[in-house]
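Presented below is the structure to which this report refers.
One protein chain omitted, others in place.
A, B and C label the chains in the order they appear, each numbered from 1.
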């Protein structure tokens, strides 16, 4: 076990996976000498050479498209998109190419590849650097969408993503990159893609969240449980596509109440799918409406107001109170 | 009044709007001499010249991006994307540029523009020509998303879209282009963007749908009402962003039951948002789970199986029975 | 100082003139190869014409004919080695057949059969790409894999004149140049992108000169001259194999409609087609072979019949292949089916019974 930040865990996992499998190669903007703008690939080019850790020109469609080509020819590319807000440039290669090549080829060609991208707010970035666009890929069959909320999860999920035989969008909450250090086993372990993690059991209410908002939710819940004697279950989805229906449903069947928290804008976001799913399969267990505490339905705003725009303790608390008022 | 197909109504409206306002110009692939692959712009180049009806190179990002530039300088471009499946190429210009320029400029710059695109299945097209991707834009604040289901609606909605001061994605169900002729007033009229249309009142159940599936739903409902003595309300959303919350909620508050029908894949689709909205604001009126009858969570399939993949009479009937079984 | 528009001059490679007379130097091609080239062109045209007919009869779906482009497609693919890869668009039947794809496979594709995308089983041909330009990036990634694995394999992207306007085309050529990848970008400039003429697609005088933007090699060739195409492609492949990517512009003509859904009389001027029919690639090569004494009308007739029989057999196989079932589509989304998909798949089966 070693104490690692999330970014260290990511860097460590990339190193381990590249050692394990010659076919794993990394490509992206500024990932070589610079080690990535967040240092996720720090030191890797020195270790593995310029052929395995490749700086690319500024062309996201080409980064993902080339990765598709490589992956279908036996490599396991790990592409970095510098910030998730730039994925729009690569949308066809993500949603129409990587996601569909298995389908298009009648199952004869696969694209085992990972697209890594930092995402989420609270870090005072310039425009389009903090957007949470994971919902677009939940609506793109063929792509898996995974996001860790801790250093431990980052390691187990990233290793799984790299070894997965389907394309995986691996989203890294940038505000958590260095937010904490945790004990992480150096040994190989995998966390199942498509499996949610019940962070904490509870009886009165289920909070469903993932990625950047997980530590926040944990704090809010700890505070509320202490002061109000409630028992709240927290589910960290870890994967939003495919969704872990079973875990979500059995929790809500138990508690009868759900609050969903994410930074993505509300309309058409992941929370909508989760809510609809619960409605479809556990409606009669619900004792209160499902409340979504999310980014507002505006573009991600300027840094000076982002803290109030993002789901914060006040708004999550309000959501909990509202659900409990029924 | 003149009898028109939907494509004729679209063509007629474009002509009228171009006559009305010099600043309206059309651009897109093959829209000039060829009049568009579906003939939406047939004859317009002859009438208005090559400066106002412009064939473009094959570059969707440029089509939308140039339209953004034009719109911010006083023109009212109507861009055609040949099939909605190609919008991925223009995703940044759609979701990060057109949608956000009002926001980015603190309200000082606007992009009054329309992006027209045929969409939806049932026409045996090659791959990526039938995809229903409207859900991506429901999740992109700043963009409006409108779709007609009749020739009458096409005229009123398209005229509104062109005169709107925000960017509008105007989606045309290609299977309805020539499916019927309807009486359409030649006079100017507008249909409100953001307003749903209650196609038929009913008491037992609400079906919420839009675009290509509207005529299908009407037929299924007529059949079921006849044979089973039920009373079903049909809402044609006409706009999915922004959603007409009031109409949806008051209908479901009355009927207590909802089925949502669309061709887009289920996970993270428009149906999810509608269901979540009803859950949030009308949960205690529900007497049954909300059922979504949609495309399956796979890429849009090959033509030989698309009819079974799409929501069809059987599947809609099943959905209705399921909701009524509670 | 000012690099004026279209200052960079490109000259077209030609070997045969329109009548089949040798005007360039004779490429290094023996008689067997000459005959094979011609026979492949006959096969491609025969397939193409049958496909058109079958589409009109409603037996197959939308089809994009390649008539007129046989020399460009056959000449280029004939130069490939077995280990080379093709990344085709929707109009590459000729090239794909030469590189080993079966005609059944194409028929299944046009019939909207799930198996229509399985060309890469047994041949180095990627499934048909519908999104203009996307295949260029896949070719780049594939070439990158070849280089990484130190395999002597070139990846060839086929694209049209219209496709060169796409951002993906640019990004692909730029990557190929930067990483010195074994790629050839083979542009069939058939003068039209649906209804948009080449002159409105780009202001550059040639497509070949676009290579200058990427520090790679460019060349323009008479795309209706199968010998010119073949020898040019051979040299392009040789360079690419050494890590020097090449942009080839084959100047040709789409004699037919864009697809069976298109009506070119809407936008094409009278007389244009006729001019290009005079430059037909088969006619020209046939004249050359006859002049050379290795072909005659009798052989010609036999060859067309043989080709026709092969097409018939292929279509019969395709037509008797059990049609795809909706339940199957759920099997090709992920390696393992998530529970939601399994549930959806099951709902179909039940329905099948109910109906």
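Note that in this section a contact is a pair of C-beta atoms (placed from the backbone, for glycine too) under 8 Å apart; a residue touches a chain by one contact, two chains touch by 3 or more.
What you are looking at is a predicted structure, and each value in this text was computed from that prediction instead of being measured.
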For the chain left out of this view, which of C:37, C:120 or C:178 touches it? C:178
Positions on chain B contacted by the hidden chain, ascending: 25, 51, 54, 56-57, 59, 61-62, 64-75, 77, 92-93, 96-97, 101-110, 141-142, 144, 164-166, 194, 242-243, 245-246
Suppose we count only contacts with the excluded chain; which residues of chain A make the list? 29-30, 32-35, 37, 55-59, 61-62, 85-86, 88-89, 124-129, 266-267, 296-299, 301-306, 308-309, 314-315, 318
Identify the residues of chain C touching the omitted chain, counting contacts across the whole complex. 1-8, 10-11, 13, 165-171, 174, 177-178, 180, 200-205, 208-219, 235, 244
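As a working rule, only the chains that are shown with their structure count from here on.
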Which chain's mean C-alpha position is nearest the mean C-alpha position of the whole protein set? B
Starting from the mean Cα coordinates of chain A and chain C, work out the distance between those two points in Å. 40
Distance between chain A and chain B based on Cα centroids, please, to the nearest Å. 31
List the centre-to-centre spacing of chain B and chain C in whole Å, with centres computed as mean CA coordinates. 35
Listing for chain B: what residues touch at least two other chains? 85, 88-89, 127-128, 267, 297-299
Residues of chain C that touch at least two other chains are 114, 116, 131, 167-168, 329, 332-333, 340-341
